[in-house]
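Questions regarding the structure given below will be posed in turn.
One protein chain omitted, others in place.
Every chain is named by a letter (A, B and C) in the order it is written, and numbering of its residues begins at 1.
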Amino acid sequence: MIRKLINNPAQVVSELLEGLELASNGAIRSVGPIGALARAVLPEGKVGLLIGGGSGHEPLFPAFIGANMADGAACGNIFAAPTPDVILAVTRAVHRGKGVLYAYENYAGDVMNFDIAAEMAAEEGIEVRTVRVWDDVASAPPERMDERRGIAGGLLVFKIAGAAAATLPTLDEVVRVAAHARDNTRSIGVALAAGSIPQTGEKTFELGDNEIEIGMGLHGEPGVRRQSFASADVIVDQMMQHVLADLPFDAGDEVCLLLNDLGSTSFMELLIVNRRARQVLDARRIRVHDTIIGAFCTCQEMAGCSISLLKLDDELRRFYDMPARSLGFTKGKL
Amino acid sequence: MIRKLINNPAQVVSELLEGLELASNGAIRSVGPIGALARAVLPEGKVGLLIGGGSGHEPLFPAFIGANMADGAACGNIFAAPTPDVILAVTRAVHRGKGVLYAYENYAGDVMNFDIAAEMAAEEGIEVRTVRVWDDVASAPPERMDERRGIAGGLLVFKIAGAAAATLPTLDEVVRVAAHARDNTRSIGVALAAGSIPQTGEKTFELGDNEIEIGMGLHGEPGVRRQSFASADVIVDQMMQHVLADLPFDAGDEVCLLLNDLGSTSFMELLIVNRRARQVLDARRIRVHDTIIGAFCTCQEMAGCSISLLKLDDELRRFYDMPARSLGFTKGKL
Amino acid sequence: MLPRHLSVPQTRQWFILLCQAMIDEQDVLTRADQAIGDGDHGIGISRGFSAVKLKLQESDFATLDLLVNAVGKTLLISIGGASGAIFGSLFLGGAKSLKDRTVFDASSLADLLEYGLRAVQERGKAGVGDKTIVDALQPAAERAREVQADSLEKALAEVVFAASQGLESTRNLQARFGKARPLGERAIGHLDPGALSFTLMLRHLSSLLCRVAD
Partner (left out) sequence: MLPRHLSVPQTRQWFILLCQAMIDEQDVLTRADQAIGDGDHGIGISRGFSAVKLKLQESDFATLDLLVNAVGKTLLISIGGASGAIFGSLFLGGAKSLKDRTVFDASSLADLLEYGLRAVQERGKAGVGDKTIVDALQPAAERAREVQADSLEKALAEVVFAASQGLESTRNLQARFGKARPLGERAIGHLDPGALSFTLMLRHLSSLLCRVAD
């Protein structure tokens, strides 16, 4: 018996997308088969930004469609990359003559389906470029960076790509900025308990009563290693160690800090995690420009969080600071 | 063994508040004993808005301190109203010569402690007025409205009160607008699984495997009645029935709709709940001006959600639409 | 033979012994508040009396009102929630009746409980039958007035009995105040947590009297 606020488990994706469309009051509409959503109003001559991936990680991806954010999203089934026909339908809808940037998380299924769609789009004369997010430092060593998984740091990359696509005139420039943000973003997660797949109720992984896993993947893919449960400070120290060493982040750097709930970890716990993360950063003389705390990139009711750091320079700060509005993420300017 | 990202369970409140202060980069500072937080910069002559209550429901209350939101927050221990000394310290910090509005949720502990603080403030020459939030339609019959509990609808009242306090010149006017928002707000929750108290790991309530409880209180106080688990649509229909009949909300009304995660219910499920809620509202020709979806007023890792409706008029819409910025809630204007 | 009354220092020592006893009641009170509330009463009472213990150990008090006022103020700013305001008001109200007094006897007990009850009812508006602390506090205050001429030890035994009857009466009541209110009939069968902690307090005061040094 799956205790979730859903109806027919097989209809979860179509119903959640319908709910999103309704919540947007017309600003977001379906543009093809189930899973294809785009902004209803898009200015001519805009570089298009298309994000997407498997469902089940909401707000990621469709709830990041909006002003100065993504123009459209291709959503697959739960934990499954979207199919090329869905991606192509969104590509057509967001194309305004200046080409389209695909920005998505680096999973085998996503890479292959988005590549197929990009080839189909090229046949229709739509120029497509791709930036893959691979911010999870625990998923592969630095020398095999392009084998790394994408997790919550994708929000920071999409946010900056959205601002760039809303202001820069060419696809090349938007791709450069988005890739630059991707290159400056590092993340790591910790899992305390598994979420479950809505259709089957099956847990995505098993952890012992006294076990946690640092580096656990978003879809429950096993992480770096299992270890015994510890206090927040002990866990955060280890996570920060991994992330800071990877870029590396050095004294004098300025960063944005994202503390992301993976599903059932409270805002209270994220604040306690932030307390330790800031102590670590302050001790290393790394300044924090802005902090985002909440559930942006989840895995159903999975307990745990991820910490993401984006190293800023003047260019990235300009696009990061721009206001943005979407159902799942809003950056205000008063 | 309490599997949460915390350190010493007895330090949870002081640590979460320290984490919030750090996240604010100086915009929010401690103004007295543990639990007393306020904005560092407050314009002279502003009517002060002070919110507060027990901790454990984050983002509620301290994460709603910010521009066009609350000026300060008095935070108690987990599920316990703040003490008069904490409330008084915040009162002094946010007082700018125009008096202070206390806005909080209608629980016995809060009422008594805030009243004691208000009396202490009066002795120091600070005028204090009070608006209590009692939006939970399941907690008492309409004829005993002032015995009702406050739940997630408080966010809508605090948001409007914040906008009013940032623009209106006198305490009387701010109180009138805040009370008007409170009078037009109705909510109801549904519980699928209990959260646990961080200090003890004890569950806040017990539900049978096949049971849910519509009208369950925020602190796990038992609700209207227990019933067997059902699909989202069946549950939402019952919840909307309760809420719509209570004001009542009629055809032609315009509302704001808040879908609030109580802790471990996914954004995906809230979108599916929204789908049904909109179907019910559209069928009754009730227009939705704006929809807010997320975790704003929670109970640790409790599974379930609440639905809140705010009936708008021109005045309330003006204050609702004003931009606002806080760590837990942001309303953008591009 | 137990003393007919206590000096201020002896009362202070008596209260310090009470604190540890109340701290040890955390689990009992947590379970009581889980049944019909939000489960935090035990933590609150334990936190409150821990703070009082520190407060009383670090200073002396010339008169009873200063001592009892310190207890009330400390409970008020450390427990939080409904019982913080209630227990704080009880002792702060009670202290007003003990102005400049230096002997804690049965009449002091009667005055403390009478003024305490008045303060609690002014603050919380609850009466007997509403399934709150008042259901134990009122009968205790009334009994204390009746036995104010007895020895402190004898008076306490009577007051404990009256409070215990009041506590037991809460089992079959529906709550009209606090978090148990919306339960309706589902509150029946459970004791009120506030009435329980108040009654336990009186029981410990009674049993600890013998350990107060001459």
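Note that in this section a residue touches a chain if its C-beta (ideal position, glycine included) is under 8 Å from a C-beta of that chain, and two chains touch if they have at least 3 such contacts.
These numbers come from a predicted model, not from an experiment.
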item: Missing chain: touched chains present in the view; value: A
item: Among A:80, A:286 or A:327, the residue in touch with the chain that has been omitted; value: A:80
item: Residue of A:127, A:183 or A:221 in touch with the missing chain, whole complex considered; value: A:221
item: Interface residues of chain A (partner: the chain not displayed); value: 33, 54, 76-86, 107-109, 112-113, 115-116, 138-140, 147, 149, 197, 199-200, 202, 204, 217, 219-223
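Everything below uses one rule, namely that only the chains that are shown with their structure count from here on.
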item: Chains contacting each of chain A and chain B, listed by label; value: none
item: Taking each chain's C-alpha mean as its centre, the one farthest from chain A; value: C
item: Rounded Å distance, chain A centre to chain B centre (Cα mean); value: 28
item: Chain centre separation (chain B, chain C; CA means) in Å; value: 33
